[in-house]
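Here the structure is laid out as structure tokens; the discussion comes afterwards.
A single protein chain has been removed from this complex, and every other one stays in its place.
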Amino acid sequence: MARFIIRRLLQMVGVVAVLSVLLFAWLRSLPGGTVSAILGERATPETRAALTEAFGLDQPIYVQYLKFVQRAATGDFGVSTGVLPGTDALQIFVDRLPATIELSVAALGLAVLLAVPLGYLSARRSGSPLDSGLVILSLVGVAVPVFFLAFLLKYQFAVEWNWLPVSGRQDSLGCTRITNFFVLDGLMTREFDCSASALKHLVLPSLALATIPFAVIFRITRASVLEVLGEDYVRTAESKGLTARVVRARHVMRNALLPVVTTIGLQTGALLAGAVLTEKVFAWGGIGDALARAFEVRDYAVLQVLILAAAGIYVFINLLVDISYAIIDPRVRTR
Amino acid sequence: MRLKRTAPIALMAVAALSISACAESERDDSGGGDSGSSDLKDTFTFGAAGAPDVFDPLYATDGETFRITRQIHQGLLGITPGTADIQPELAESWEPSEDGLSWTFSLREGVTFSDGEPFDAEAVCYNMDRMYNQEGAGQQAAEYWTYFFGSFSDDPEGSLYDSCEATDESTAVINITRNTSSFPTILSLDSFSMQSPAALEAGDANNVQAQGEGFTYPEYSTNPVGVGPYVLESYDQANQTITLTANESYYGDAPATQNIVFRVIPDESTRRQELQAGSIDGYDLPNPVDWQGLEDDGNTVEIRDAFNILYMGLNPERNEALQDLRVRQAIAHALNREQLVQTQLPEGAQVASQFIPEAVSGYNPDLEPYPYDPDRAQELLAEAGQEDLTLTFAFPTEVSRPYMPDPQRIHDAFVQDLEAVGITVEVVSKPWNGGYLDDVSANGAYDAWLLGWTGDYNAADNFLGTFFSNLNQNDFHTSVMPWGETLSQDLQAADAIVDEGEREAAYQEINAQLRDEYLPGIPISHSPPALVVSGDVEGLTPSPLTAETFDTVTVSQ
Amino acid sequence: MTDTATTPRPSRHGDEPLLSVRDLSVTFRRQGEEPFTAVDGVSFDVRPGQTVGLVGESGCGKSVTSLAIMGLLPPRGNTVEGTASFEGTDLLRLPADEMRDRRGRDIAMIFQDPLSSLNPVVSVGLQVTEVLERHRGMSRKAAQPVARELLDRVGIPDPDRRLKDYPHQLSGGMRQRALIAMALACAPRLLIADEPTTALDVTIQAQILSLLKELVEDTGTALVMITHDLGVVAGLCDEVNVLYGGRIVERGTRHELFANPRHPYTNGLLASIPRLDGARGAPLTPIRGSVADNLPWDHACAFAPRCSQPVDVCTAQTPPLEESGVRALRCHNPVR
Partner (left out) sequence: MSPANPFTRRKDRIDELAATAASPSGGIAEAGAVDEKPGVSLIASAWSRLKRSPVFLLGAGITLVFVVLALVSPLIAPHDPAAGLLLDQVRPQSNPVPGPQDGFPLGADSRGRDLLSRLLVGSQQTLIVGVFATITGLAGGLSLGILAGAFGGWVDALVMRVVDVMLSIPSLLLAFSIAAVAARPSQVTVIIAVAAVQVPVFARLLRGSMLAQRSSDHVVAARALGVTERAIVFRHMLPNSLAPVIVQSTLVLAVSIIDAAALSFLGLGNPNDRQPEWGQMLGRAQTYIYDYPHLAIYPALCIIVVALGFTLMGESLREALDPKSRR
């Protein structure tokens, strides 16, 4: 097991390293970029040249990359030029990570809580109207463009009915910040109105973001429950006259959940991507939001950090999934 | 097919907002909730399109930042609300010497910075010299100084600024190296605001470093100290909100609303929804198509006077056919600018007859835009023997400017016009920050392109100078035209004229020549940018320079 | 298509039947397909301690019969008719929860493929103890020693370790033994073994069979042995029912059946077993064709197309089940 983890960690580093090279070369081979983003119409050849030199963008790419690696080794991933000029790019990532995590966790939680039971239900009743209904629903879920859904949600719940806030993470209540997980902070500092406000702000974005993971997890759960229901050992369990509860929990779900777990891992990728859209529409101020902005203003440093980090997180989470997988499946654990 | 909206909701929203406002005032120890009368809210919430860069205006470059620093800082000169004209601010009056190279500013008395430091002639000179003495990365970061004053103390020849003397407590004399219409007007720019010397020292304000591919800013840039009506209360990056609160030691009338909150909301339609839901009180540059809807929903759309110009640039170096005046005129006649302005640009936009808006001194009222006349255009092309002219005509994507809300649609319209007179158009587009600007100015990669300019202050030079003064380095490549040099010399000469009247006449003359003899590009339109606030907001005066101050704004419950 | 109901007559054991199946029919209906009757009016008795065999090729309906009795057929897509009274209560009409209470306690079952029949992610121990918890109301802790005892009894070496093991860590034989242990955990009065040895190596098969034999003998558990292998029957069963096409075609005690098979099918089955004591080079005579060639029972003998000695009537009318004592036969032209 340990060897496996180490190997995978190394692999992960490898992936990120390769990615960093590609990313770096690619970003810098693009037209325009940071300098013209900063100068705008006001750009004169002098100012452009001056800035280009100041930023060391006039040097050959491999030199720039080596410098980047050099600095990166000391934990310095460059400073933002557009998203939050002057702020350490890594810092931006760290500051905004909680926002994205808060959102993603809420969304994923929502998705799983709905998808798994419903998936089981519709597998049990496979062929029934309920089943087909849920299946169609899940497929529709995948077919609706996230940002469009987001708009509809906002329009109905926030603007028309004014039940929930339109965007942002919290009303400006001057809340105290500790972890930047607003809900958590509110609880820690006993500023419960802060938590409440944060929760209210979470509802719509997480709903929008949850649709696709829900659809996918639902379908996997359904498929794998269907499969397990056909397995001999379930029949054995029934033949032992075990209670429905025990059969479901111990014999059906414990097996059916294996592929579900891996799928959940896969979905984190989708979440990160979906966050770009959702966060933009809900002015969430998380990683996705920053990423979109970084592209607009060609903020290389931020782009590099965010994309590498996103990839890193993604690979890492899937490592966790594999490990947890190994833990739930004795066939792996006791090999 | 409009979705219906209902009034009660708006009320509920306002109620909801007021609640949150109270909640805030309870927690904020500094922001005492009493803003005079109780039927007014103590917070004005504004939806910003982007986050501010730095709070030291010297290093700031973008509107989102200036909107905030403007509330915190003031300069020697100010702008008369609702106009583009300068007025006394921290300087009560100013006098040029005979040669116009030395300006005496008599300062407002009894003014202190928000940190209690006195504002006096010393402070003025400290600020001027601080800007002049920028070093290293600071020089690149202080973009506006470079742009308006030329260079820094390490290269005095290039600099407009020479020196500053504090002759007494309330009198500062600023010496400049040459005459220009821009001085002292440029002192009204936010970048050159007066900041507390003590705070600048303490915050190591000049310590800008180039790190990797960006600048790191000193600690001061997040703790600005000015004389303005507001001070920076907090910048909650996690929640993307900036809170300003009234400056207790402000010399003028205390601001009508205790706090201003700027919420960063990047998405246009989300800002609209937030305003609708009542969680913000206003936002800048609403999309023209929303103006009507916003008004219908009981908001106030404040339309500013147009202080910008959209033009179609032409590059006679890349496409020699364009060196023939008749061809350029043909293009001018081919473009149906009336229809464009009518159907694509916001209400109050006008067809441009020249490269500067009406408000600018030097504007030539006698000039008429080239009329839309496809037949004439074809004749001219025929005369020039360019019946089968081909143009590479570019527009930017991923951008919206006050002078061109939707470049693509303007471009589309023109492409059709040009094709109508038999010109073959090669359509090119690039992202604004993805190479478009470089291609236009550095690479000269297009025959024709769309670009514009929003005036920084009221001087013809800020427009015409920008476009044509630099003979060898301008987007229009006038250097290949016989008249290019004359034009650039005339412009520099006119700029140097000290006497208002003479200068105006000179510029009017140049504008006439630009239209009739040179036509280096085709002026298209001046479009008014707007600002929208909810119906509960009073006392906001829109500024042509988009330089509104919010200290007079009130928000009723 | 109903047989004259057989009246149960005393067997060697001479007491009332433990399980008495009457006119059991199972029909599967899948949308878009012809309804398919897998079991068609099957009747037989099992007396306490008796071992009854259900023999036939795959698809003859023997497994379905057992599943029907256990109430383990898929919830939808099938209809079950007839009765299966166990000590007087008709299992087929029993409410689901009451059936649960009986399964594993009164009637247990072991299946063909021991690997797939064990839950891969649950330890063998738990899979044994859960039965005890369920039916004997034991705590998991209390159940441990009992489970250990059971494993020991079915001949699994080092039971303590095996309790913690997972199915994939056991050998095929041990898995089947574990399954048997689970089935016998609550000393059921009836055990249904569905091809318990087919998936195992020949050597193991013998062990498992003798184990079963031994167990039923000293627990007095009645055993229904479902198999296609007459060898198994020969070793184990008191009474044998031969199924073909969902119906019983011949019944008799082991001796009768092996001594003089009447039905050509039974005969064919016997003839197709290689015999060591047979004359060297004596040719095997397999039954020709396959189940696919069956005729519908309604007015013909389903076996006719494959029969070694068909007569015209075979394809004209359904042969009735003629019974005398334990013996029963369904054939127009029996083997003399």
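Labels for the chains are A, B and C, by order of writing; each one numbers its residues from 1.
The rule is simple: a residue touches a chain if its C-beta (ideal position, glycine included) is under 8 Å from a C-beta of that chain, and two chains touch if they have at least 3 such contacts.
Quick caveat, the model's predicted, so the values are computed rather than measured.
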item	value
Contact with the hidden chain (one of A:114, A:130, A:187 or A:266)	A:266
Residues of subunit A in contact with the chain not shown	4, 8, 11, 14-16, 18-19, 22, 26-27, 30-31, 126, 132, 135-136, 139-140, 142-148, 151, 155, 219-220, 223-224, 226-227, 230, 258-259, 262-263, 265-266, 269-274, 276-277, 280, 291-292, 295, 307, 310-311, 314-315, 318, 321-322, 325-326, 329, 331-332
Contacts of subunit B with the absent chain, listed as residue ranges	1-3, 268-269, 272-273, 276, 287-293, 339, 342-347, 397-398, 406, 408-409, 412-413, 416, 427-431, 434-435
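One rule holds for everything that comes next: only the chains that are shown with their structure count from here on.
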item	value
Overall pattern in which the protein chains touch one another (line/ring/star/complete/other)	line
Per-chain Cα centre nearest the global Cα centre, belonging to chain	A
Centre distance in Å when subunit A and subunit B are each reduced to the mean of their C-alpha atoms	38
Separation of mean Cα positions, subunit C and subunit A [Å, integer]	54
Where subunit A touches two or more other chains, by residue	none
Touching two or more other chains - residues of subunit B	none
Subunit A to subunit B touching residues, read off their complex	30-34, 36-48, 50-51, 54-57, 67-68, 71, 76-81, 83-86, 88, 95-96, 98-99, 151, 154-155, 158-162, 165-175, 177, 180, 182, 191, 193, 197, 280-283, 285, 289, 292-293, 296-298, 300-301
Subunit A partner contacts - residues on subunit B that touch it in the complex	3, 5, 9, 12-13, 16, 20, 23-24, 27-28, 45, 50-51, 53-54, 61-62, 137, 139-140, 143, 146-147, 210-217, 221, 234, 236-241, 243, 261, 263-267, 269-270, 273-274, 276-279, 398, 430-431, 433-439, 441-442, 451-453, 470, 473
Complex contacts: residues of subunit A adjacent to subunit C	127, 231-233, 235-244, 246, 250-251, 254-255, 258, 328-331, 334
